[in-house]
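Removed from the display is one protein chain of the complex; every other protein chain stays in position.
By letter and in written order, the chains are A and B; residue numbering begins at 1 in each of them.
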Amino acid sequence: MLNFNYIALIPLLPIISFLIIGLIGRRYFPVFSGLLGTLSLLVSFLLSAFVAYQYFFEFGKVDGVYQQIIALKYVWLQFSPNIAIDMGILLDPISVMMIVIVTFISLMVHIYSIGYMHGEPRYATYYAFLSLFTFSMLGLVLSSNIFQIYIFWELVGVSSFLLIGYYYEKPSAVAASKKAFIVTRFADLGFLIGILVLSYYSETLDFQTLIQRLTTEGSYLSGIAGASFLGCSALTWGLVLVFAGGAGKSAMFPFHIWLPDAMEGPTPVSALIHAATMVVAGVYLVARLFPVFSNSGPNALEVVAYIGIFSSMLAAIIACTQTDIKRVLAYSTMSQIGFMMFALGVSGYHGEEGVGFMASMFHLFTHSIFKALLFLGAGAVIHYVHSNEMKDMGGLRKLMPITHITFLLACLAIAGIPPFAGFFSKEEILLACWNSNKLIFGAAVLTAGLTAFYMFRLYFSIFWSKEYKSHNTNHDADAHHGEAPGTMLLPLIILGGLSVVAGFVPFSHLVTADGLAFETEFHLGFAIGPILIAVSAIILAWYMYCKESIVPQKIADSLKGFYTAAYRKFYFDEIYLFITKKIVFNLIGRPAAWIDKNIFDGFINLLASVTESISESIKSLQSGKLQEYAIYFFAGTLGFVLLFIYLWA
Amino acid sequence: MNEIGLEHILFVSTALFFIGVFGFLTRKNMITMLMAIELILNSVNINFIAFNKYLYADKLDGLFFTIFIIAIAAAEASVAIAIIIHLYRSLKSIDVDDADLMKF
Partner (left out) sequence: MNASQIIFYCIAALIIGGGILAVTTRKIFRAAVFLLFSLLGIAALYFYLNYEFIAAVQIVVYVGGIVVLIIFSVFLTHASGDVMKKPVLWRAVFSALAAAFATALTMLFITEQHFVATGNTVLAPTVKNIGLQMLSTTEHGYILPFEVVSMLLLAALIGCIVIAIKIKTKE
């Protein structure tokens, strides 16, 4: 069973379907391209599930420790005997978990999109981009080499760009895709520098070798820890810079500005990319380098933790004020990713101290399920109502029963109510925080409460609140006043069911920081506090939003300035735009442009004009007059004669 | 200087040559330029005959060169006249400075 060649099929099937659909799908089989994409992904998912089953239950464990196995390795670019970019597949608890998640959520989104994107003119292109994205994400999680992960990182960014800007006729969508790409690219600059720093000192690009060299005592570790720059060791710098790249992709502060705008893309895209897969790439990166972070770079790990909690709280506050349902979900994603980040940040490494790592991965797993469900449900609602705003919705529970129930299940899961999935993962995170950093624990509990509040605000505003009035009167009414089509409901039902039971997976036996399984205990006394906070937040939301009331508005007015700042997302976009336009453009851009235009171009123009004026002045030598030519000839001959006879010898 | 030697005749031919060059470079009329060319060719003829007589009296090579040069000069003068007449028809003048069509 150790023949790993079929594992290569897992990312290969999506890329082949991308090529087929992309090149000939639009012309020859536009409608079938959806089925082709879905089918290839189904096979990928089944293979991933098979690999997961085999890895976790058959061969992965050696002496009780889950091994990192290199399934395939291919030397691609050899820079020197030490440094080479290999393309390989690394199997390890987190990567196996990720391929299951990615293929499963992608499959759900593919099925959903058959209904949601039905009738779109560029239907085949959409499926081609989805396949490209899935391929890139799978390549990212299976990477065995830090440069390979960077390559796929960029590919993921490109696919995200293509998908966010799918409705390219809308200028807002184009602007959003550019923003996403530019911000993440800017963060990736840090990532690249971090890669270079780490690989320079450890003299390798391969993950296993790099981690081993930077965690065991030896010349490599002392070399990198010894070299210091502006007060911090090179190791800290390298890790922080790598984390900066991860923060860009995961929409952590200060690179979070692209995520809300990325909601311009189609809703299934938001479900796939901006809920379950791409945004967790940063978390995955930190998890992949976790041994280095925790053993050798505790300073960097603190940075991770604080940025995680800060982003989490920031997003939760902003989400309480937003009225576009997709934006609420986007900030919710940012908040939950923050949870995963700070869970990693407070984690230890060995055995039970690694509960933070395990909790983070567990939360990644459960979050992907219920966040995808939330987005797909929101998509169904938007499909029905033709608007994103909460004020256009209300009372939809009677009109869309299945969507309602599944949405409710997801909200309960994210709020952390037992026995739904989110409860178990969130409780483990809080346990990890309690054990290491009480400040972060307090903030985390507060954020969890806010999470429950704004999610139920969303739920009540959509499905209860007021009676639904359709705004489209000349719409072909009755054809549309039913629930969403079956292809859209099936994923909702599947994901709804999973968000109930996914919490019961014994994660700590499977995915841990050092590979050893440990038992997690369930302390009722510890868990009861957050549960009570969540329940009271839900009751508060019910009170404010279940029926139309003036209470929310009164609270908003009383919090005047703060409310406005939160509603305007704390003006981050305006600040960044100010910095770029007024400072960077004026102080750097304009002088550089001036130098280029006047000095460099001017120099070339000067050369040209000098040549031109010289030629103008000597062109009269060619007068066309025979005798003048003869004079020049005669004089020249005389000159040569004198030269050769008198000066040569 | 009591014998007319080779140098005397060479002086004559040299002077004639450069007189011809002067005329070629100075004259404005195309036909007078042609006359100057004839002077140049004749100076060369004198040179050949002189060398043949004084240095190589056992051969007649210089003499034959002269004959051929005379023949060729005749041919060239006739072609030149034909060109001048043709040019006169277009430009209506035989001033050599008017034929500056190849200027910049």
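We take it that contacts are C-beta pairs under 8 Å (C-beta built on N, C-alpha and C of every residue); 3 or more make two chains touch, one makes a residue touch a chain.
Keep in mind that what you see is a predicted model, and the values were worked out from it rather than measured.
Seen from chain B, the chain kept out of the figure touches residues 2, 4, 6-12, 14-16, 18-23, 25-29, 31-32, 34-36, 38-39, 42, 45-46, 49-50, 53-61, 63-64, 66-68, 70-79, 81-86, 88-89, 94-95.
Although one chain is not shown, part of chain A still touches it, namely residues 627-628, 631, 634-635, 638, 641-642.
What we mean here is this: only the chains that are shown with their structure count from here on.
The distance from the centre of chain A to the centre of chain B, with each centre set as the mean of the Cα atoms, comes to 92 Å. Residues 619-620, 622-627, 630-631, 634 of chain A are the ones that touch chain B when the two sit in their complex. Residue ranges of chain B in contact with chain A, taken from their complex: 21, 24-27, 33, 96-97, 99-104.
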